[in-house]
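Omission of a single protein chain aside, the complex is shown with its protein chains in their original locations.
Up next is chain A:
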Amino acid sequence: MTSVNITLGARNGVVRDTWVILRHNLRKTARQKIALLFGAVQPLLFLLLFGPLLSGLGSWQMLVPGLLVQLGLLSAGLAGFGIVFDARAGVLDRLRVSPTPRLALLLGQALGGTAVLLLQSALLVAVATALGLRPPPLGLVLAAVLLAVTGTGLAAISNALALVLDDAVFAPVMTTVMVPLTLLSGAFLPMSMAPGWLNALSAATPFRHTVEALRDLLAGDYLTPAVGLGTAVSVAFSVLCVALAVRIFNRLNA
C-alpha cells in the first residue's frame, strides 16, 4: 500500500464514470425484476381495463402514447425513492468522497431510471400490440428516444429532490404531483375535447406536448408540428431538470 499513485483517477471523466455507475445500476435492476414489473402495473391496468372503452376513438393509437407518459411520470418521476436508501446506508457519501465528477454521479443514477422506464415501456407496447396496436418500427424507435429524453430529466430531478426533501415529504408530494401532471397531459383522452380553460392549462405543461408528439410518432407521422414542438419541449424540459438537479447535487455539502 506504500506507493502513492498520483495518476490514480486519471481515467475519471463524466462519460466513463457515468457508464461505470449506470452499469452498476443496471446490474442492480436486473436483480429486481418484480419491482420492475410492478412499476408498470398501473398503466397496464389502464390499458386492459380502460382501453377497451375507447375503441371508438382509435383506442390504442390514442391511449398508448398517453400511458407511456403516465408510466414515465410514475417510473422515472419517482426514481428518487431508491437513492434515499443509498443515502441512509452511507453509500451516497462514499460515492461523493470519490473523485467521480458530480455530473456523472447524477447521470449514472438518472440513466438507470431511464433504462427501467424503457424496459417497462417495451412491456406496455408489447401488451398493446397483442391487443391491436400496430406501431411502425421507426415510430417506435423515435418514441423510445423521446421518452428516454423526458425520462432522464424526470429521473434526475426526482433523485435530486429525494435528497433534499424530507423523507416523509418526498413520497406523498411526488405521488400527488404526478396525478395532475398525468391528467393535464391528456394521457387518457385527447385534450381537444376539453373546455378552453383546461386546454390552455394543459398546453402550459410539458407532458401534453410529449404525449401529442408520441401519438404522431406511433401513427407513423414523423414530420408534423406536434412532433417538432413535442421534441423541443421535451429536450428543453430535460436539460432544465438535469441542470437544476446538478445544482442541487453540488450544494449537498452546504
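Basically, a residue touches a chain if its C-beta (ideal position, glycine included) is under 8 Å from a C-beta of that chain, and two chains touch if they have at least 3 such contacts; residues count from 1.
Rule of thumb we're sticking to: contacts and distances are computed from a predicted model.
> For the chain omitted from this view, which of "Selenate reductase subunit beta", "3-isopropylmalate dehydratase large subunit", "Sarcosine oxidase subunit delta" or "ABC transporter" is its UniProt protein name?
"ABC transporter"
> So which of A:61, A:75 or A:100 would be touching the chain we can't see?
Hidden-chain contact among the options goes to A:100.
> Extract the touching residues of chain A with respect to the undisplayed chain.
1-5, 7-12, 17, 20-21, 24, 27-28, 31, 85-86, 89-91, 93-100, 253-254
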